[in-house]
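With one protein chain withheld, the remaining protein chains of the complex are depicted in position.
Chain lettering (A, B and C) follows the sequence in which the chains are written, and residue indices restart at 1 in each chain.
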Amino acid sequence: MHTKNSLREAISKTVGIVIGLVIVIAAVAGVLIYMTTQVPLTTTTPTTTKPTIEKVKIGIIEPLTGRYAVFGQEAVDAARLLVDIINNELGGVNSLGGARLELYVEDAGTSPDSAALAAERLVSTYRPHIILGAYISRLTAAVAEVTEREKIPLVMDALVDWLTEKGWNYVFRLAPRASTHGKAAVDFVLEMTQKKNVSIRTVVVLHEDSIFGTTVANGIRSQLIAKRVIPNETITYPHTITDFGPIISRIRELNPDIILSVPYFSDGILFAKALQASGIKVKFIAGAGGCGYTDPDSIREAGEAVEYFTNTYSYNPARQTEWNKRIVRAFQQKYGKLPTEAAGIIFYSLMFVYESLEKAGQMFPEDPLNPDNLKTIFLSLDLNDSNSIAAQLYPTGRIKLAANGENLYGGTAILQVIEGQPKVVWPEAEEGVTPVFPRP
Amino acid sequence: MLPSPGLIFQSVLDGVFLGFLYSLIALGLSLVFGVMGIINFAHGDFIMLGSYLVWILANGLRSDPSFMSLATVPLFFVIGAAIYMTIIRPVLGKEPLIQIAVTVGIGYVLQNFALMMFRAEPRAVQTTYLNLYLNLGVVSIHLAKLISAFLSLLIVLGVHYLLTKTWVGLAIRATAYDREVASLMGINVGKIFLLVFSLGIGLTGLAASLWMTFGQADPYIGSSFGLLTWVIIALGGLGGVSGLIASSLIVGIIQSLTMTLVSPTVSLAIPYVVFIMVLWFRPQGLFGKV
Amino acid sequence: MNPRNVITVILPALTVALIGTTIPFLVGFNQYYVLLALQSVIMASIALAWNIIGGYAGQLDLASFAYVGLGGILATMLMTEYNVTPWLGMFLGAGVSAALAFTIGFPLFRFGIKGVWYALSTAALVVILHEASIMFLGPFDYYIPFVEGWYYLRFRTWENLYYFSLVVLAFVISLNLYISRSKIGYYLKAIREDEVAAEAVGIDVRKYKLLALVTYASILGFIGYLYIVSQRTFSYNTFSGPQSVYVAIVGIVGGLGSVSGVFSAALILKIVEEYLRGFLGGVLPGLHLLLFGSLLIIVGILRPGGLSSLTDALTKKIRVRIQRWYS
Partner (left out) sequence: MSNAVVLEVSGLSKRFGGIVALNNVSLKITKREIVGIIGPNGAGKTTLVNCVTGIYRPDSGKVFFLGEDITGKPPHLIALKGVARTWQKIRPFYNMSVIEAVTAGALLRTKDVLKAREEATEVLEFVGFPKSKFEMLGRNITLIEHKLVDLARAIATKPKLLFIDEVVAGLRPHEVDVIADVVRRVNREMGITLGVIEHVMRFVMSISDRIVVLHEGRLLTQGTPAEVARDPLVVEAYLGTKPV
């Protein structure tokens, strides 16, 4: 007994010492890293001689752990791929003497706490010239506070509307805002009902209750009302839902012709499967908001249940432009699957950044990475399929930022699952594809 | 718009099916708490781990998830035993707070292990023979849920039989009643604890395979079950299996009814409001003995 | 209270605050380290407030972020909607949180709810507030508009907020030390050890538990604004169940009722977590939380007394030194 106790004491003492040592080493290492990586603020001090820029530092802050990791991990994968392509296939930023992009990844975690820490850490240790992130609106807000203060342009991949309405100066967004998704879904459905002469009596709006789902659903409702179609019922459910049974019962009762639905991700699969199993005949299910139904992961998990479902997409993986095909192929080769929306937003955002850098090297050769210069270029670029790779990756094929940093031509593509494959059907259907409406 | 009687009936039926599955989930937790006094906050996370296992096996063998319980239950029984030996036994005599900290730690480890192994995308099983609805006029029955409810009930009653009619069950109940007296009676309390904990974890393996017939796996699914299961145990009191089933059904029906008739968001909160009310007025639970 | 007690209560708090004040200078106003220090200090204050109900009175309370959220959201909304300074709003927040704690605690203690059931009903409280706030606030994020200055306690950089949080921390530390040296502290600890025996020596168990709960809740209600302003936004997510469990874990890892233990646990866990997030988060997602969970298990098995078994000996040594030096 005595020896056991003393053994335990020895172990716990050792553990104590080890923890203590780790802390001390961590502290010393931290200070050393801080001292060695502290970068003089060259970007903000104008220099007379033309600086030689060897690399452009791009920070990316995404939720890599927690509930949102599914999006963040995809975004980082996309960024890694694109940086590879830019550095190796496009030869870096040519106007800056072939400067290479260097990617710095930070985990934003699940709360604004960790997102702010991630931003501060990124800024104080590497001081990136441009930051991308952070998918979830409140994480993005925490990051934006930091990038605003430090005057670092932030290209957001979060879609919620309010993020461009807070008067921030260095915040930009190429992706279509959330409410655009709702509008697009309604426009598509109404156009189809006219074209195919399908009568609709009952419309149900079904959406998850997160800020994203609610914003998109608000977009749906206001567009419906603008088109004088009054939705019969709006069903809100928690985005962490595990059982659709009761909701299916309610849908059976309402017997809608059209369901306009905003799924989060896993709930989309659950819903589709439950609806399929229930045998309820709904003429059409149109998703909005890019997550769920038509992305490769959902199709893989839900199988036949999502056949002929549509969803609006901030990115169009099937867009038949040269560069889009090329990048989708590269992504498939590297990661073994089609890119989802989270990846797509990063594709065109990062490509837009790259093209802006090219322009910066020409317009402001003496100080190309100055945030104000970058902002000027961001706002001045008017891109389309013929003059830009980024535009080729964008669903509407056009990118022009307004003064608040939002894309004037922000728009979505609508994908439909046809024979287990996501196909673009709207606004222009891809070659050889016609939208299936209503569902057979 | 007034809900039709059919809708209400359907919704109660959905609640009943859900309730039986809850009772299976709560049973293991309740056993571990009742017999050992261990407050296991990682119970839901074992179901999560089980769901992934079922997903791998069912997709690999192209078979129905419910058959996978033949593999998950023994495996989880062994995992339960291993966790008992390494982590639970050293903290048995310690303060409940320390025990909670340790089980929360297990939860963190399991969640993030799953995240690292499978990433965060939800995973569902492709092959299932049971994902269909039987339309019976007014109501329609989801076969997967019917089967899982039936199997849950069967297992819960089986465990009830084990506890009341066998020598081992007697020993378990004696240990729950008074550890010291039980050991005086010649019961090896250590072995009983090992058995109960392994059984508790083994049952999560079963619950996981039933869950996967209509649900899906993601690293954070455990938290959907964790607290709710405790509410069920509290409502049931630690009296017995009948109380547990009754409270599971009540929670299932309340959730289902509020989800259909009021709002799905409210349905998450209602069981907890009921729980606090019941604690105020009947601290021993709805069906517990005084 | 006699003067010697005043010194033992105030002096440690002052020392911590003074040492804390030097940190921004030591790190050269590097915002990353200042923010980390700010978050650690807020977490330490919350954990030390929890120590009153959890550590001294031994009630496993899992509702800390119900009170942080309620008080904080009230103060923030008063500021954004009616331009009320948070200096006032924080006290109102404290009041509202205290009222909620009383409403919940009175019947719970009246009906003798304790142990795991107390823990679960507090956990349920967080869920209820979480869902209720979705109904009232909607699912939206509320961003605190940028208005700089001490009137709003909102700043571009983190130093000023950090200094303010140090004052709060110093207050919470001295309150803890005062409680541990006063009648209340002895009574709460007796309740923690054995309620029946405590009642038999004349302790009004219900009254003292309620007192501890209300004190804890009002501190958290006060800290609420500080927490939210350090986050920049609030939403229904502020009522966070996992965060509330985290606070209790800090209290347990620190050692129940040990001020130095809980304080160091809050700092060490926050720093270790951030260190792991920073270095591994981008490399292997989830690994840092996995290690964090393993740490909990190891502490639970090897050092059930928590860090206090280390820190108490240390603080005792320091105290003896100081006393010797005085005489």
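List of remarks:
As a convention for this text, contacts are C-beta pairs under 8 Å (C-beta built on N, C-alpha and C of every residue); 3 or more make two chains touch, one makes a residue touch a chain.
Here the structure is a predicted model, which is why all the values come from computation and not from measurement.
One chain is not displayed; in the complete assembly it touches the shown chains C.
For the options C:F146, C:F164 or C:Y186, the residue in contact with the chain missing from this view is C:Y186. Listed here are the chain C residues that touch the chain not shown: 2, 181-183, 186-187, 189-190, 192-194, 196-205, 256-257.
What we mean here is this: only the chains that are shown with their structure count from here on.
Two chain pairs, A-B and B-C, are compared here, and B-C has more C-beta pairs in contact (counted per touch definition above). Our note on geometry: chain A versus chain B, Cα centroid distance of 36 Å, whole angstroms.
Averaged C-alpha coordinates give centres for chain B and chain C that are 33 Å from one another. Taken residue by residue, chain B touches two or more other chains at 112, 115, 265, 268, whereas all remaining positions touch fewer.
Counting partners per residue, chain A has 65, 69, 73, 209 as the residues that reach two or more other chains.
Contacts from chain A toward chain B in the complex involve residues 65-70, 73, 209, 235-238, 240-243, 245-247, 249-250, 252-253, 265-266, 269-270, 273-274, 276-279, 297, 301-303. If you check the complex, the residues on chain B that touch chain C are 33, 39, 41, 87, 90-91, 94-102, 104-109, 111-113, 115-116, 223, 227, 230-231, 234, 265-266, 268-269, 272-273, 275-276, 279-281, 283.
Residues of chain C touching chain A in their complex: 27, 30-33, 35-36, 39, 134, 138-141, 143, 145-146, 156-157, 230-233, 235, 237, 240, 243, 268, 271-272, 274-275, 277-278, 281-282, 285-286, 288-289, 298, 302-303, 310.
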